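The complex appears here without one of its protein chains, the remainder shown in place.
First chain written, first letter: the chains are A and B, and each begins at residue 1.
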Amino acid sequence: MQKQRASIFNNIKVTLQNKLLKQKHKKRTITLSHNNIYILPSVLGAFFFLVALLNFIMAVNYQNNLILVMAYLMFIVLLISLLAGYSNIKGLTVSMLNTIPTYAAQSPHMIFNLTTDSTCQGVTLSYAYDKRYNSDCENIDEKITELNLPLPFKNRGFYSLPRVKIASHFPFGLITAWSYIDTQECVAIYPKKINPFNNELNTMQASENTDFKNQLLGSDDFNQLIKHSPEMGLQRISWRHYAKTQSLMAKQFIDNESIHTVFDFNQMQGSSEQRLSKLCFLINDAYESNINFTLKLGVKAVCVDTRLDEKSRFLTMLSQFEENV
Amino acid sequence: MHSVVNKIITDISRVILDKEHEIKLSLTCIFSKGHLLIEDLPGMGKTTLSHTLSLVLGLNYKRVQFTSDLLPSDILGTNIFNAKDHTFTFHKGPVFTQVLLADEINRAGPKTQSALLEAMEEKQVTVDGHKYSLPTPFFVIATQNPLNQSGTFALPESQLDRFFMRISLGYPSKEAEKKLIMGTGKTDVSDISCQINADDLSLIQQEIEQVILSVPVINYILDLVNATRKETIFATPLSPRASIALTKAAKAWAYIEGRNYVTPNDVQIVFPYVSEHRLGLHNKADKIQLTNLISTVAVPV
Partner (left out) sequence: MSELNNHSLINITLSSINMCLILLLLSFFSPLFIIILALLGAWNIYLSIVNNAKPKTRKLNILAAISLVVMFYSVGFKDTVNLFVAMLIMGTIFKLLQAHTKKNYQTVTTLNFFCLSAIYLFDQGIITTVIVSLLFVLNFAVLALIDSTHKFKKAFLGSIKMVLFGLPIAIFLLLFLPKLPAFWQLPSPKVAKTGLNEQINPFDIAKLSNSDELVFRAKFNKPKPSTHPLYWRALIHDQFVNNTWQTSKYSRPYQVNNIKKRLTAESDYSIIVEPNANMWLYGLNYSSSEHKNVKSTFEGTLIKRKPQSAKFQYSVSSAALNTDTLSKEQVKRYLSISNTYNSQTQALAHKLRNSVGSDAEFVSALQLYFKDQLFSYTLTPPPLTGENTIDQFMFDSKRGFCGHYASAAAFMFRTAGIPARVVSGYLGGEYNSSDNYYSIRQYDAHAWVEIYLTGTGWQIFDATSTVAPMRLNGSLSQLQQISDEFKSNLDFGLVSLSDFAVINYIRIKLENLDYKWSSWVVGFDKQKQRDFLKRLFGEKNIWLVPLFCVGVLCVIIGIYFVYLNFPVKKEKAIGIVKEYETLVKIMAKKNIISPEHYSPQQKLSYFAQQRPGNKPYFEQFNDLFVQIRYQQQAYTKQRKNQAINLINLIKNSK
């Protein structure tokens, strides 16, 4: 019940913010200035103000000048903090560098570059709807500081990036000076990699030859020992084996031949998420061993040359996949 | 002394045709008291260049062809038992010379390589606990086959750092090659006369020390070096030793160019030759990255 109420409250907040915040935050790079900085006392600041007020009342009631000075001083410090907080964060330039996509169950990251012409202290970047996802930096100056902001996404998908809050409590934590950066971009979480052979070996006793690799003799990977025959030459003899067993054996190597294979969503086993996971594994594997392939997702089909095309493009396709489409 | 430098360059150019830039670079290296690494395919004139250099500079010269079975003692020398007076006498190896041409250094095994590199660093040789100093000046001009050739042992990065510069001569221009084929206009190595002696060389080196290095140039060198440290593309960023080498090279280059001050242009010219081998760059693509790097670093005013 409470959770529900909280989420309703959150929803209202988000809608309100979306209405109030104008286009000026929708940039990849934002330089904070008077028209995009918001500043208010923080919760601590409000508490501090309350204590100052109590001090003031106490001072007036006891007609005590020293307490009165303390109360005034506290008010002034609060006021100065507002100004100092503003000028601290002013001139800060935050720009989104890129996003780091991940495989499911891991959170993706956003990477920001922060720089300022003077100095800026105690800046926190946080995911606007969930403060637990944040990342902070003690001191920023002319040099570029890189900050890594984790995002609260775990499942496969293609997410539009949330608004990120840039906040500072400097000085004394009495105030919050904040702004937003809304990059309007997306981040992909690729499906979790699942090896289809492990799984299917158990269920259907798949044959030893995998269905997409054609093996040819080659020189890359050691495969097995075979009986030595005179035409093979001496360099391939396994001398270690000879020392042990006195029998001449030759090492045989294989190459994974780069023939065209097809990864088809429909031919995978399991639920659609599992299928995507397996496809993800296969694509990764194909890239590791430089195998060209064709990727079939529903009605779409793409031919991929692993030497020319970027892997991330196809992994993103997987993360964007929706079955009904 | 500077007038001599031009003469040296013209003299060498008579032998190595159309390679003035490389000649100047190799002089820069020698004037900075550094060892030179020439990386090239066989038959490009590496040996000729080094021989000519030693002749022109009036230094004595020895050459060692490195092979996989070459042992450290073959270079450094060895103690030989004298049967007459029952003592060991030290038989000096080819390293005891002023200019040593180590041909195809990457063909020798690591043990032999490091024996030479130690001699280069310390300017002395230790055999059986005895120290023998090498003559001064002492330069090593090593040549190296491109690494992808078979039967080579790559020099590790830490040892490559001992070489002040790495240059490659490259193919000659069409004109020059024509002359080579025709056998005209080219002077033979044996006809080269000595222009200066070892004392003159140290005088030149002293003059180079006097070359003015202004603050903006120092800043530029620092910016460049720091840029290699920031980028993740370089496996081994430049060390402080490299920045010192860069400074020295820029000074020597400015001197060869006839100036008593360094400009950022000098730094830009010598930068690739001083830093490429230290950054572990081999192929062309890597070298382009370095050029890109230079173009991203703003020159301080």
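Everything that follows uses one rule, which is that a contact is a pair of C-beta atoms (placed from the backbone, for glycine too) under 8 Å apart; a residue touches a chain by one contact, two chains touch by 3 or more.
It should be emphasised that the depicted structure is a prediction, and the values quoted were computed from it without experimental measurement.
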Among displayed chains, the one left out touches A, B
Full-complex touch with the removed chain, picking from A:Leu16, A:Leu40, A:Ile76 or A:Cys303, is A:Ile76
Out of A:Asn11, A:Ser118 or A:Thr294, which is the one that touches the chain we can't see?
A:Ser118
Hidden partner sits against chain B at residues 212, 214, 216-217, 220, 260-265, 268, 294-299, 301
Considering the whole complex rather than only what is displayed, give the residues of chain A touching the chain that is not shown.
44, 47-48, 51-52, 54-55, 57-74, 76-77, 79-80, 83-84, 86-87, 90, 117-118, 121-122, 124, 131, 134, 136, 138, 169-174
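We adopt the following convention: only the chains that are shown with their structure count from here on.
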Just how far, in Å, is the C-alpha centre of chain B from the one of chain A?
48
